[in-house]
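In this view, the complex is presented without one of its protein chains, the others remaining in place.
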Amino acid sequence: MFLLDTFKRAVEEDAPFGDLTSESLLSNEKADGYIVAGDGGVMAGRPIFEAVMEGFSIEISQVVRDGNGFKTGDIVAILQGKASDILLIERTLLNLLGRACGIATLTSLFVKRAHPVPIYDTRKTLPLWRRLDKYAVRMGGGYNHRMGLSDVAMIKDNHKRLIGSLKEAVLKFRRLNPHAPLVVEVENEEELRSLEGLSVEWVLLDNMDVETLRYLIPLARDMGFKVEISGGVTLENVGRYASLKPDRISVGALTKSPPHVDFSLEIGS
Amino acid sequence: MFLLDTFKRAVEEDAPFGDLTSESLLSNEKADGYIVAGDGGVMAGRPIFEAVMEGFSIEISQVVRDGNGFKTGDIVAILQGKASDILLIERTLLNLLGRACGIATLTSLFVKRAHPVPIYDTRKTLPLWRRLDKYAVRMGGGYNHRMGLSDVAMIKDNHKRLIGSLKEAVLKFRRLNPHAPLVVEVENEEELRSLEGLSVEWVLLDNMDVETLRYLIPLARDMGFKVEISGGVTLENVGRYASLKPDRISVGALTKSPPHVDFSLEIGS
Amino acid sequence: MFLLDTFKRAVEEDAPFGDLTSESLLSNEKADGYIVAGDGGVMAGRPIFEAVMEGFSIEISQVVRDGNGFKTGDIVAILQGKASDILLIERTLLNLLGRACGIATLTSLFVKRAHPVPIYDTRKTLPLWRRLDKYAVRMGGGYNHRMGLSDVAMIKDNHKRLIGSLKEAVLKFRRLNPHAPLVVEVENEEELRSLEGLSVEWVLLDNMDVETLRYLIPLARDMGFKVEISGGVTLENVGRYASLKPDRISVGALTKSPPHVDFSLEIGS
Amino acid sequence: MFLLDTFKRAVEEDAPFGDLTSESLLSNEKADGYIVAGDGGVMAGRPIFEAVMEGFSIEISQVVRDGNGFKTGDIVAILQGKASDILLIERTLLNLLGRACGIATLTSLFVKRAHPVPIYDTRKTLPLWRRLDKYAVRMGGGYNHRMGLSDVAMIKDNHKRLIGSLKEAVLKFRRLNPHAPLVVEVENEEELRSLEGLSVEWVLLDNMDVETLRYLIPLARDMGFKVEISGGVTLENVGRYASLKPDRISVGALTKSPPHVDFSLEIGS
Amino acid sequence: MFLLDTFKRAVEEDAPFGDLTSESLLSNEKADGYIVAGDGGVMAGRPIFEAVMEGFSIEISQVVRDGNGFKTGDIVAILQGKASDILLIERTLLNLLGRACGIATLTSLFVKRAHPVPIYDTRKTLPLWRRLDKYAVRMGGGYNHRMGLSDVAMIKDNHKRLIGSLKEAVLKFRRLNPHAPLVVEVENEEELRSLEGLSVEWVLLDNMDVETLRYLIPLARDMGFKVEISGGVTLENVGRYASLKPDRISVGALTKSPPHVDFSLEIGS
Partner (left out) sequence: MFLLDTFKRAVEEDAPFGDLTSESLLSNEKADGYIVAGDGGVMAGRPIFEAVMEGFSIEISQVVRDGNGFKTGDIVAILQGKASDILLIERTLLNLLGRACGIATLTSLFVKRAHPVPIYDTRKTLPLWRRLDKYAVRMGGGYNHRMGLSDVAMIKDNHKRLIGSLKEAVLKFRRLNPHAPLVVEVENEEELRSLEGLSVEWVLLDNMDVETLRYLIPLARDMGFKVEISGGVTLENVGRYASLKPDRISVGALTKSPPHVDFSLEIGS
């Protein structure tokens, strides 16, 4: 439902004074529009299609279900409505669909290589489209990390510098928030050990090499923490990281600049 | 100015109920924040920095000017303000800056290889951030194609199918718009020839191979049209296309999924 | 579609806390409302009626089609719905319809007298209702000039003063925008001649007397420019201007303070 | 203050993607802009100038105070700021100022001719700009009738038809609203007499000729009502209506399509 | 209708990124939801139910009509729709319904004890929900005072201090507003007498004891004013105040912090 407003604003961005071409050429003719995949990938389109259906008097039959795969040349959805309406929303729809499926597809690759360690996203999403980005991650088999700054606390290096030490920061946070879930970013063994006995759910081992991780993961777990790995994770190295058996791996690349899936819209009679 | 509202909404997306961590840890301490480049690239950040300065009581000294290059490790901008304000906008700022510089950087590569043929963008931009995307293209040395559906008419394949023929579509358009600039997408020689004598500023030769283009470009120009090439243009092949001397080349890849430039924000005392 | 939001805001302006009278007097009774013309004119109402239908559960049968004429006493449209809904939107609807038809009617008079020279509008429209104003111009047989500052460049006297000379301004503009359509306002022969060889689509001869125009129009055309006349054009003098055969005449008066067509809404049982 | 948002939206309507011309030609040069009157009239500009100052970093010295007169050629205000900012808001500012001063000027003419009977406005205002229209009426010496449907009840002919009779409508209204101010539109003597003894503040004698009014005004007053005249009031006949000494005359023409005052903005160095 | 936007924003406040629980547990299963009263009270729910029906594809059968009473355990409304939609809006609906019925219930108690003196509300409403609060007052048998600062003028102690005296303030107001309804707050007999002969509809006797009121009410009425009592009115003392026969009593407590009626939503199969 909430995607509707954002989608409408995006169409308004594309056509602040309407579609000059269609308004000159078309009246009320109906048309079918076929969305054709130019690449293979994993589908993540339902929220986009719903926004179009609610806001623009266009019916959409989704041929490939979210979470399922498609290949080059597949028709993934069929639109029915006024031709001028379909052309009005075409570019906005394709821009978003290409991105969402790109995220789902990329996520599914990470998920396969990291199995059974779960893959999580980050806050490196497309501003104003986070909900869509995070939906696409789930369709690709990934999981959502915190939605933003308001729902889960995370103490990172900048907080540490401002407060003086990680331990102080954790203690200060806990005085105000006895029960809120807390993730703490850790840079080395000393920092990890300084958390001894503190009420922390997760430690985030950020930007460490495999050797260091191999040593620190069991240590952190012995201290009672769940362990997240992050930083510099790629399709190439995710398997190695996963072999270390952290509780989760979070990957900024899922949503940072994922390769878009190419789609085109072809009008039928 | 208008980026301000969008930027604020993006921060609100990230922190609908404020920043749980900073609000627990920080009071009113001032801090400096250094934006450090993790990759080299071309700068395109002024509109983003202005939105931050107008909306969030943060002062920003931009070290690298828009349009100039930077290398890994460079400090590109310095923020001064309340630490909690800086951390509140950090992620939104970095997400947008990484994308804008990514676009400027990629554009500058296309521009160099296509020289002296000008490189243009398309409507394959990030929904709700088109103005920023198109600004970044200019900072990379590219030019802006139409801003959207309202400002320039373009007759494309779907219009042709709906109207019956390209020629009919052009004639119909011109009856209603005697003077509006018009771009017409052409698929083959026959279509091009059907435009003989019609009032068309630009023909867009879409998705053609180099041989066909070598033949059609001079033909189109003899017919009195300016010539745009588009479709499947990559860093690898743009030089070959440019050697055919079209009037411009438009490249969806500039803004479709450009590799983001990596930035981090480091708080100083 | 986009008129819907603006229309709703306008109704909210009129009734921020609802309609005190109707809410006290009426329940759910249905009614028909007849929109009756108090003057003759040219119809331009469809976008307004569509906004009402989409936003307010009222059905509207438009009796007189947009672009067609009507005379005093004609019923131009019939509304069906809850009486209280009809009375809620009555004034907003009539205010907008009276203006839009006023513009269409006035435009049609200019168009007849200027025939076959096309009549164009300007940016002197009603703020926040430009799209409706420009639609009404088209219904009256006129054409739309640029939609605003973003879609077509126009170099005017204030730019000239700031840059130093028209020629410099044109050259500076072209360096950044090799292909964008450009209109240049010209004040006298010397300025016109200074444009020799520059890439300019249109010259706008602003506020000149007929004698000067008779001399400058062919000169401008010989230089390869299309010619627009503007400034001080009235129903009385438009015929004389048209006899000089410019490529177009733009008329601020179309939308500046057009005489509204008078309409009333009469409730039937 | 509230005009600010509307004004900004209006500028955004004019320049959804910025000012193509100024952004190509200008950098940060400062300029003065002189607003020069092309006609004489009465000033009503302060709320517009305040919106510009709050929203756009432009300083404005208002030379002619609101409510005072000016003549052709007078400089009425001086703007100081970045040239590109001044040109960005120029058209929106002039469109609104021309209208507001047009309303104030026209109102002042009605006020003079009706003296000492007060002139009131109506709801026939520019949708989304009612507050500005009504402000301009006051600057011209007129008074504001109800702001909209929510603040004062008015029983009109359509209500009467729906309820059955004026008297029934008044009684029904009073049961729910024992003390709310109430205006009742009356079409003839019989209707007026039917209000005998009812709790009504104002009767509105709508669209009646002078003879009928000469008879009904004292009758209504004897019945204890204040008397408003409305309908078809023009500059030509308002003196005659005023000579009948109603308590007020309301004039739709003040805000329906008032002749705009012509202003231009001239950039100085 | 206008409640719809506010209601949607409230749901968005509650679920900026959707309903984590339901989205994980439910698909498209339909459900019935029964709203059950935990206390007795007076119903005021229609505008809330309408907003839900318009905005969320949920059908609602209202069992207890607005203005009618209900007792503990009563089912007051039945919702039908997707279970996930019902759970999404549950809390927002119950929060608003509990408040609106709380206001209606409290109002009905004041109304009974003050009979036949009418009970009015004040501007001490829930910001952004005034229209709902005032609707609930009417459902409880009360009446609405002014909707806000724009519709009725009220000269209060702070104005008096700024202007110098009540009389001066009234005279100044009347010069600009010859006919607008005016309420004047009066602190003692001297102030009341200073209004002799002035055009004032209502005097508001604020925060006075019963003895003073017993003396001043007839005096004010003799001077031609209607009399409102306000300030410190409670369920305990309202009967005594009413026995003094003022024209109305306004009660801030109706909407200031009314005890909410407790409701729960129970999902059936």
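To keep things simple, chains are lettered A, B, C, D and E as they appear, and every chain counts its residues starting from 1.
As a convention for this text, a contact is a pair of C-beta atoms (placed from the backbone, for glycine too) under 8 Å apart; a residue touches a chain by one contact, two chains touch by 3 or more.
This is a predicted model, so every value here is computed, not measured.
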{"item": "Sole residue of E:98, E:118, E:140 or E:246 that reaches the chain not shown, by the stated touch rule", "value": "E:98"}
{"item": "Missing-chain contacts mapped onto subunit A", "value": "118, 138, 143, 146-147, 150-152, 176-179, 181, 226, 247-248"}
{"item": "Absent-chain interface as seen on subunit B, which is shown", "value": "12, 16-18, 56"}
{"item": "Interface with the undisplayed chain - residues on subunit D", "value": "1-2, 130-131, 134, 147-148"}
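Keep this in mind: only the chains that are shown with their structure count from here on.
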{"item": "Identity of the chain that, by mean CA position, is farthest from subunit E", "value": "B"}
{"item": "Subunit C-subunit D separation of Cα centroids, rounded to whole Å", "value": "22"}
{"item": "Whole-Å separation of chain centres (CA-atom averages), subunit C against subunit E", "value": "45"}
{"item": "Numbers and ranges of subunit A residues touching at least 2 other chains", "value": "13, 16-18, 130, 148"}
